[in-house]
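What follows is one structure encoded as structure tokens, with my remarks underneath.
Only one protein chain is missing; all other protein chains are in place.
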Amino acid sequence: MLLQVEKLTKRFGGLVAVNEVDLTVEKGKITAIIGPNGAGKSTFFNLISGFFPPTSGRIRFQDQDITRMRPDQVARLGIARTFQTTHLFEQATVLDNIIVGYRLRTRSGLWDAIFRTPRLKKEERESREKAYEALEFVGLTGMADRLVADIPQEAKKRVAIALAMATQPSLVLLDEPAGGINPEETDGLAELIRKMVQSGLTICLVEHKMKMIMNLADKIMVLNHGTKIAEGTPEEIQKNPAVIEAYLGGGADADNQAT
Amino acid sequence: MRISVAKRYGTLALLAIAILFPLVVQREYFIYVMTLGYIWAISVYGMNLLAGYTGQLSLAHAGFFAIGAYATGILTVKAQVPFWPALLLGCIITAIIGFFVGLISLRTKEHYFAIFTLCVGFILFLLIERWDELTEGVRGLIGIPYPGAIGPITFESVTSQYYLVLFFLVLTIFVIYRIVNSLVGRSFIAIRNSEELAQTIGIHLMKNKLLSFVISTFFAGLAGGLYASFVRFLGPGIGNITVTFDMLTYLLVGGIGSMAGPLIGTLLITWITQSLQFLQDYRMIIFGPILVLLIIYMPYGIVGAARTLWAKYKLRKALPPEMKAPAVKESLQQVEEGSKS
Partner (left out) sequence: MIAQQLLNGLAMGSVYTLVALGLTLVYGILHIPNFAHGAIYMVGAFSTYVFTISMGWNYWLAILLSIIVVGLLSVLMERIVFYPLRHATPIHAKIAAIGVLLFLEAGAQAIWGAEFKMLPTPYDKVVNLFGVTITQQKLIIIVAAILLMLALHYFLRHTTTGSTIIAMAQNREGAFLVGINANRVSMMTFFIAGGLATVAASLVAPINLVFPAMGHLVIMKAFVIVVLGGMGSIPGAIVGGYILGLAEAFGGAFISTDYKDIIAFLLLVIIFTFKPTGLFAKGVQ
């Protein structure tokens, strides 16, 4: 088991955003987290990736306690993450955006930079290679030299994934990767995710697009108001009355395709 | 990083012009102004690294310039330290103080950081003004010696100091260039783009911001030290927020976040100010609005505008004739919007 979350809780003042959630993410599997809006899914991701410390509970990754680690430490251990809004550097090329993804695996510092040491040259070359590899993996080599500002939304999502992969992770957290793209593109994305798993990665994703999740996920966890209300295979989840209640009660359609 | 042929030759040409400048221009006054311009440019390059490439606006920059200047000045005048060690020590002292200031202030975010550094800058200014015994306060520190001779070369003429400062300017640009175009620079730029994303890809925010901060103060200190031995007289005013603001103006006019920006902006405004001497007292009244207009309409300065024009030109050239009219307009708009962000 790659990631283990135990009784994770996050309180903001009086509001409980995440309430004693347990989750086990297994290596090589696709785990999905779903739930109505405001259920605490993004907060959950933020807790795992280290953006704020939990109020209580533990997070273990590869048998190491990462509960209070900073985001950059978490990344270095091998957890990568994408965001709902991509945050990419719009005024730089696609390739330039991804090259910095490998930075955390390099050791060059100020001295190397000023004197252009062999180490710097080697690491710059490696960074570029890894970036290109990641780009190849997501199928965007044709756009390598285009400005991020000029590429379509779906491509941006792929670039964000390529960036995450350039950090050489073991676990990738995808936060609504299919947001804002059409059904065709969604299928393409699902394919990409499967490909990622085949290459040895473990995926955990938050999504609203039910059809995609049901076809893709090995295990689904359902959150509502910060509490886990169900967990299981897609078949089990679809039949679960508590889940149906949460969605119908919350106003979102279980067959929701559009964003 | 690959440099285009044009840029390489362009840089060499500029260097040649700079070297020939004093020989062509005979009036010592002009050489003096140019040297002063170079000194400010060195400081602005430091500011550019932190604000332009790492996205952190420190309003204490002039304070560090003043520390460098006073450190060098006090060491040479009061402690009888020879110039060259004093200059080096001045830079180191500035960087060390920069390290501790950075350590505290960089834990704050964004707006708080600007405010905090504003206050730090003010404290530094106050300290220099009130700590009479050390700095001579408002009386001013006078009698700072010329830079010490290196072998047979003395630095007691304006021209010789011009070349000395030019040497340091070229060194500064070279070092900054190397930093910015390396993996270290990529980390800085990632931080500027989005601190959240930068952390997610494993970049240690504090370490990198602190590094950028210390380097920027180092160059401010270097510029200060050179200023001390060039003008040979120091007043607390050099640490005032108005000086920080002058430097910000130079940086913005030239182009924040670019390699040529600091030099272009500094020299341009220094010369304009010189030519319009009679407007000296009303400088801010003119510069204030110009700066605001610049920020609204040309946020990336001259270099930014040049880039936009170049991009538009390339776009126009790339389109086949029959696609010119509506497609060009649309693409040009996109380019413009892209350059404005």
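Each chain carries a letter (A and B) given by its place in the written order, and its residues are counted from 1.
Keep in mind that, in the parts below, a residue touches a chain if its C-beta (ideal position, glycine included) is under 8 Å from a C-beta of that chain, and two chains touch if they have at least 3 such contacts.
Remember, predicted model here, so these are calculated numbers, not experimental data.
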item	value
Among shown chains, those touching the left-out chain	B
Residue of B:P22, B:G55 or B:G102 touching the missing chain in the full complex	B:G55
Touch with the omitted chain, as defined above, among B:G10, B:P82, B:G140 or B:P289	B:P289
Candidates B:F30, B:Y163 or B:F245 - the one touching the absent chain	B:F245
Touching residues on chain B - with respect to the absent chain	51, 55, 57, 59, 104-105, 107-112, 114-116, 118-120, 122-123, 126, 130, 241-242, 245, 248-249, 252, 256, 281-285, 287-289, 291-292, 295-296, 299, 341
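Assume only the chains that are shown with their structure count from here on.
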item	value
Chain A-facing residues of chain B, complex	175, 178-179, 182-187, 189-190, 193-194, 196-197, 199-205, 211, 215, 334, 338-339, 341
For the chain A and chain B complex, residues of the former touching the latter	49-51, 70-72, 75-76, 80-81, 83, 87-92, 99-101, 103-106, 108-110, 112-116, 120, 123-124, 127, 147, 149-150, 163-164, 166-167
